[in-house]
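Structure, as structure tokens:
Missing here: one protein chain of the complex. Every other protein chain is in place.
Residue numbering begins at 1 within each chain, and the chains themselves are lettered A and B in the order written.
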Amino acid sequence: MAIDLGAVEAQLSTAFPGAVVEREGDWLVLDRDRLPSIATYLRDEMGFDFLTHVSASDYADHLDVVYNVYSTRPELQGPGLSFKVRVPDRVDARVPTVTTIWKSANFQEREVWDMFGIHFDGHPDLRRILLWEGFEGHPLRKDWHEPYYEEDNKPFGSRWPYPENPRPRSAEQRVHWRANVQYPQGFDPEDWDLGADYPPLFAPKVEINGIDTEPVYLNVGPHHPSTHGVFRMVVGLQGETVTNLTPVVGHLHRNHEKIGERNLWNGNIPYTDRLDYISPMYNEFAYVVAVERMLGKEVPERAEYLRVIMGELARVVNHLLTIGFQFNELGAMMTPMIYAFTEREHVLDLFEEASGARMMHNYYRIGGVYGDVSDEWLARCRKVVSRLDRKIDEFETLLTDNEIFISRSRGVGAMSWQEMVNYGVTGPVLRSAGLSYDIRRVEPYSIYESFDFEVPTYETGDVYDRYRQRIAEARQSIKILKQALNRIPATGAIMDGKNAWNVKVPDGELYSRVEHPKGELGFYLVSDGGTNPYRYHVRSECLINLAALEAMSVGHLLADAIVILGSIDITLGEVDR
Amino acid sequence: MDWVADFWIPLIKAVVVVLVLLLGGAYMTWGERKICARFQVRYGPNRAGPFGILQPLADAVKAIFKEEIVPNHVDKIIYVMAPGISFAAVLITFAVIPFGPEVDLFGQRVGLWVGDIEVGLLFLLAIAALGSYGIVLGGWSSNNKYSLLGALRAAAQMISYELILGISLLAVVLLAGSLNLREIVDFQGTWPLLVLQPLGFLIFLIAILAESNRSPFDLPETENELVSGFMTEYGGIKFALYFIAEYTAMVVNSAIVVTIFLGGWKWPALISDLHPLAGVGLFLAKVLFVLFLYVWIRASIPRVRFDKFMRFSWKFMLPLAFVNLLATAAVVAFL
Partner (left out) sequence: MTVSQVVFILLSIAALGGALGVVFARNLFRAALALVLSFVGVAGFYVLLEAEFLAMVQILVYVGAIAILIIFAIMLSRRMMSSETQPWNEQWVGAVVVAAALFAALVFILSRVDWPATEAQVPADSISQLGQALVSPDFYVLPFEVASVLLLVALVGAVIIAREQ
């Protein structure tokens, strides 16, 4: 599953003498100063046009910024190139940006800046993305001390509006750090003007066709019925046409990654459920696959089958729900959504019986799954699968040829796959634009290699094609489910060895990705050989797919922007982490 | 002055009609939730009373007891006035709709209508025009961008569809030879106008759906784009007023459709010798059928996008209405 690193290194060294500073396991350490030209070479000459993951890691004496690039060329699809650049200076950490080469780096570099304080030179819009401007420090740095836990201060002050008359038993009176708040230097929350960070709410006059007009800026969200949670878009409108759109995320941020570093390797599994809470099973899948790759662990066959069954059920449910929500956004008064929820209930019943929980399953284990299922369960599952099969037909009968739907979705949000790849868009949205790129095929994990299924694609990548794409993928998942339910071994272990409470993962780092229902869900893990991750990063497909939202929406109407957002299919639990 | 005939009977009629309308509007909310629920494989309200029959009452009590919030930034007078305008316009509309023939009740000759004016049809259109002010003023006075966009849409939509409404009604006037709704109903003694004007009926139905901001044309409030459109800043009893105005408008509009195209209280030609009050029952049944149509459409069709909707109005519906009018005029003139 590895790429021929030696050949890449040789080619790079010929083109840029001294570009490869060092080779570290499966990673190449590249020359920081020449990164943009090396990156351009990687993209244009070597075919690595698909940058999916940018992150960083803090090692007491230096910081590493890591990149994972892949290729969409048919002959090069598969494992990609992992490289990193080293930042020795912790105080004035600087790396040249690659946003100009791969637009998908935009949000991810902002996140790295937010979490690690690494400044990306040349980044067009380097602001904090998940935290607010008044946050002191960069929390994923190892020398950052957590307020409340490690440090005697708080990240923000009391909101009690009468300082001259403090509440007698307010939290500030009781806790020992009192009102000791720490803000960045020169930051005053009273003066903090939200508008300064975002497009102005009342824009200056512009002249269009000889007429002075004022574009209207509309705050869609965070309290808006159609933003799938607490997501905010600042939409510039000319009439009702979108002229620009800025996604603002982070309202649900809980620093999942910091929590992940404190947890045991095992203890992270239930936390991954909270990422994309529409299909938690697959989040666990992604995480355990990543840890098993680090451990080199084999998983028993029956457990693999159970994993695939759970994962594909989750995929079908996710796609049906997405379509349901999509129609809700189109104004179909909840009917398709509730039809989708009806099907979800049947699948959740199965999940509940297998894992004990309807939503936060905590079912996958490192090296297996939590519990075996009975033969009755499998029989019921077969019934549910054939029911889902029929229900997908029903969805198609009811929705596919609806004229209002077609007139509202054809050509809306269309984007070529080349552009999507540049934006780092993955999953059904990318495939609906015509690129057959499914990680289950190009870089198989678990036992997906043994199943017979196709990777459907459509042509235009508009909202209508995304809908058809999801229907087609749900059908393929049903196909996989039927095969898996036929071939699952009747008996067998469901864990590799005994169920360990604690796992020690050998030294190393790795980026592992799976085909989550919404796109490429990746985990970047660094271990120092201990019982908890040294660095734990989630490559959130929801957040990165959002990067293309503006490009997809501009020129369409506000109503279309909402529909496009829905068709990208985000879950805020994962966007904000 | 004949006090009984000129004062008491009209007063009693008006009070009864208003009460029935209010009740109808309130129960329309219940009916819609119930029917929609059935479309969506669920139960709908079933906690307050048997079959949730007391749900509208519970909703009303809740709305009344809610805190009256008037946001700081609104234009207070207009903000408070707007829902009232909406509501009043809806109630006034019903004044000219005959819901039964002239009957003998308690020794008095009573016509089952509130007002019998010569220009009833025009009255309907005029009051509908006033009704749009409720929405436009509510949207403007809220001082909120979502509300403003909703109000803009409402104004544009109403202007466009009022035209179509009027032109499709002109064909009716040509056939019936009167603007008086009672006479239009009388004209439908043998066959409802639906038979003579199938195209006109369809145009009228679509236009009135648009006029009353109902799905799939509920663009002024589009929850998914404009939060609640012109109602975004409203809460408590003021929101309830808007809400009940919308549902009462559904009842009134159904009554209009029934009166103009479905023969009002008249039985089809085959059945004639029934007690006059049976006509009122038939009228109600027809109204309920049209109301069901409303809910049916809402539960099954996604919303049209605003620009396409306007294009549909001006480029398709309006010419179609003109064609219908011309054809009707030709038939009336040459046959």
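Note that a contact is a pair of C-beta atoms (placed from the backbone, for glycine too) under 8 Å apart; a residue touches a chain by one contact, two chains touch by 3 or more.
Since we're looking at a predicted model, the values are computed, not measured.
In the complete complex, the hidden chain is touched by one of B:54, B:122, B:310 or B:329, namely B:122.
Between the chain not shown and the residues B:140, B:217 or B:306, the one that touches is B:140. The residue from B:9, B:95 or B:148 that touches the chain not shown here is B:148.
One of B:75, B:102, B:186 or B:307 touches the chain omitted from the figure, and that residue is B:75. Set against the missing chain, the residues B:21, B:97, B:158 or B:257 yield one that touches it, B:158. Across the interface with the omitted chain, chain B contributes residues 73, 75, 78, 117-119, 122-123, 125-130, 132-133, 136-137, 140, 143, 145, 148, 151-152, 155-156, 158-159, 162, 179.
The rule is short, and it goes like this: only the chains that are shown with their structure count from here on.
Mean C-alpha position of chain A lies 48 Å from that of chain B. Residues of chain A touching chain B in their complex: 216, 218, 224-226, 240, 327-335, 338-339, 342, 402, 404-405, 407-408, 557-560, 562. Of all residues in chain B, those touching chain A in their complex are 36, 39-42, 145-146, 149, 215-216, 218, 222-225, 227, 298-308.
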